[in-house]
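Here it is: the structure, laid out below.
Of the protein chains in this complex, all but one are displayed in their positions.
To keep things simple, chains are lettered A and B as they appear, and every chain counts its residues starting from 1.
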Amino acid sequence: MSLEQFKNRNVGTQNYVKLDLAHTPTTGWGQFKQVVGRTFKPELFVGLWVTFREMGNALVGGKMHTTQYPFEKLPISPRYRAIHDMLRLMESGNYRCIGCGLCEKICISNCISMETKYDENQRKEVSEYTINFGRCIFCGYCAEVCPELAIVHGPRYETASEQRASFSLFEDMLTPIDKLNLQQEYDGFGAISPNADENIKPTPLAY
Amino acid sequence: MDSTMLPEVTAVGVIIKAVLILAVIAAIAGFGTYIERKILAFMQRRLGPQHVGPYGLLQLAADGIKLFTKEDIIPQHANKIIFAVAPVITAATAFIALAAVPVFPGFTIPLVDVYVPSIASDINVGILFVLGMMAAGLYGPLLAGMAQANKWGILGSARTAIQFLSYEVVTGLSILAPIMMVGSLSFVDFNDYQADGTWLVVYQPVAFVLFLIAGFAETNRTPFDLLEHEAEVISGYVTEYSGMRWGLFFIGEYANMITIGVIASVVFLGGYNDFWIFPGWLMIIGKIAFSFFFMLWVRAAWPHVRPDQLMWLCWKVLMPLAVINVVITGLVMMII
Partner (left out) sequence: MSEVQTVENMVSITIDGKEYKAKEGEYILNAARANDIFIPAICYLTRCSPTLACRICLVEANGKQVYSCNTKVKEGMEVTVNTPNILAERRAMMEVYDVNHPLQCGVCDQSGECELQNYTLELQVDSQSYSIPDTKRETSDWSSVLHYDAGLCIVCERCTTVCKDMIGDAAIKTTKRGGASLDKAWKDEMPKDAYAMWNKLQKSVIAPSNGTGSTDCSDCGECIAVCPVGALVSRDFVYTSNAWDLRKIPAVSAHSSDGFQIYYEVKPISIDNRDEKIYRVTNEWNYVSLDGSARFGYDYENRGVTKDKKAFDLAIEAFKKAKTIRFNSMITNEEAMMLQTLKEKMGIKLYNPEVRAFQKFLTLYADASGHSLYTSSMEDSMKSDFIVSVGGALRNDSPGLKYAFNNVQKMNKGAGLYFHPVGDTLIPSFGKSVSTFTHKVGLEEATLYLVLALFSDQDKLDSSVKDYITELGGKEGLIDLVGGDSKKFIKGFDKMMKKKERFTLMVGEDYYYHDRADNLAKLIALIEQTAGFNVVMNPPKSNALGVAIICDLDDNAEGYTVGYNEIGDFRLSALGDGDLDIPAFNQQEGTVTNLSKRVVPTNVALDYGGYELNDLMKELIDDAPEETIDWTKRLPTDRGYRAVEFDSLDNYYDNAGNEHRGYLLNVLFEERDTPKVEKFYDDTLLDGDIVYRCNPPRQFNDFSAKAHQIFEPFGLYVSSSKAESLGKKVEVVFDNGTIVVDVIEDKKMEGDIMALSDFKSAENVYGLFDGSRYASVTIKEV
């Protein structure tokens, strides 16, 4: 499913068919005619035929519709805001989060909290990061504000849990290092706009 | 009425037959729910039950276990005795009706040499008996709805009363014409009448259609499932039922469907006579199965009607048609 489909909001120009409804009969004779007409028109059989045909399609035509959730899942829109993922840098495998705390600040339901420290490489290190999914309203602000595209909404939308407050820790959300090659770039809210390049001004590097 | 060629019908045979009918029909009724779900699913391009057992076949068992183990709730203000008895009426009448219906061809159990007749009790007014029993089945829903002290239940039983009573008339009248032609009320005679391969439906198409329509109404199937239509009356007369009591209604309904299927097959569709290379037992099973399938098919295809439309259809369309059909049949018989 591509983003374009979602961006097309011109619903008014799509192919609608107008129903041409016959008038309701007013006289007894008219009603009788309608009944007879309806009784002897093969309308009812059309219905039977349609259902039968679909059964055929389903059974032998391979047009079965069912997705066998939870064994199969439908792809969801990249803009869908499900359980968060923490991404890593493709090149180094380091996590992208720099610990700026903007997500923590912007979070509308105050459910992110994090701990940072000064690490041995003189960098800011995120020592722990948690989201309380019992409170998260999946507004997507955190992903939108994140300057590193580190916290994003992943495709995992099953949020049922045994407890009202279910916390995710940094480890839970971080792309496992051995699955780094499977990491998907995020395309939803907060992702770089397609014309980002045009908006960047060059900085002089005269030396 | 001459069936001298058949072995003697013993009491043991009849009991075996009765147990057979009970067991098989009850099982088939259960199985019917599975079939119904599957068929409806296929027609909507779904898969239907899938995960309990191969192809979801054990869904039936799962449902059974569920129904048996479910808490049996009797509402506080319900009339407890009637509330308890009502489902039994439905189930019992359904099965009793089957007593006079030839379900399989007769056969002899080898070794013990006991003959099991095709019909548990070949009373000579079989049709009358079956129709009567089915009409008595009306008391099930009626009492259930009234006993449970629930407004949806009351509505459900009111609908039961009008719907069943009205369509009783159509059933009776529509089947009168074939009876006139066969000249007997015994199913066996009906079967034998068509032994030459010409099905009664050929002579009585209108009666057949009317009977089918009325059959749908009698068994409370779409498009006439007004008794327990969720969108209107929650669950109608079964609103307050749960567990096995609810299960009895369910079995009763499916048994009735089979009964209607059997009557239609025997009366109009050539009964259990051999047909071409197919043996009689296969034919009758095939016919019953088809009529069962047809009920599901209709359910998948058609919407249900409003109560007023139902009455209108019954009294202004079907009943006059049935009467006209009887009259015409009589005239033709006089002329020929």
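Criterion: a contact is a pair of C-beta atoms (placed from the backbone, for glycine too) under 8 Å apart; a residue touches a chain by one contact, two chains touch by 3 or more.
Please read these numbers as outputs of a predicted model, since none were measured by experiment.
Participant: Can you list the shown chains that the absent chain is in touch with?
Facilitator: Across all of the complex, the chain we cannot see touches A.
Participant: If the hidden chain were put back, which of A:Ser113, A:Ser166 or A:Gln183 would touch it?
Facilitator: The one listed residue touching the chain not shown is A:Ser113.
Participant: Can you say which of A:Arg38, A:Arg53, A:Lys73 or A:Lys105 touches the chain missing from this structure?
Facilitator: Hidden-chain contact among the options goes to A:Lys105.
Participant: From the list A:Leu74, A:Leu182 or A:Leu205, which touches the chain that is not on show?
Facilitator: Hidden-chain contact among the options goes to A:Leu205.
Participant: Since one chain has been left out of the picture, which residues of subunit A touch it in the full complex?
Facilitator: 98-102, 104-105, 113-118, 122-125, 128, 130, 147-148, 201, 203-207
Here, only the chains that are shown with their structure count from here on.
Participant: Take the average of all CA coordinates in subunit A, do the same for subunit B, and state the distance between these two points in whole angstrom.
Facilitator: 49
Participant: Inside the complex, what are the residues of subunit A that reach subunit B?
Facilitator: These residues of subunit A touch subunit B: 35, 39, 44, 47-48, 50-52, 54-55, 57-59, 63-66, 68.
Participant: Write out the stretch or stretches of subunit B touching subunit A in their complex.
Facilitator: Where subunit B meets subunit A, its residues are 39, 41-47, 50, 297-298, 300-302, 317.
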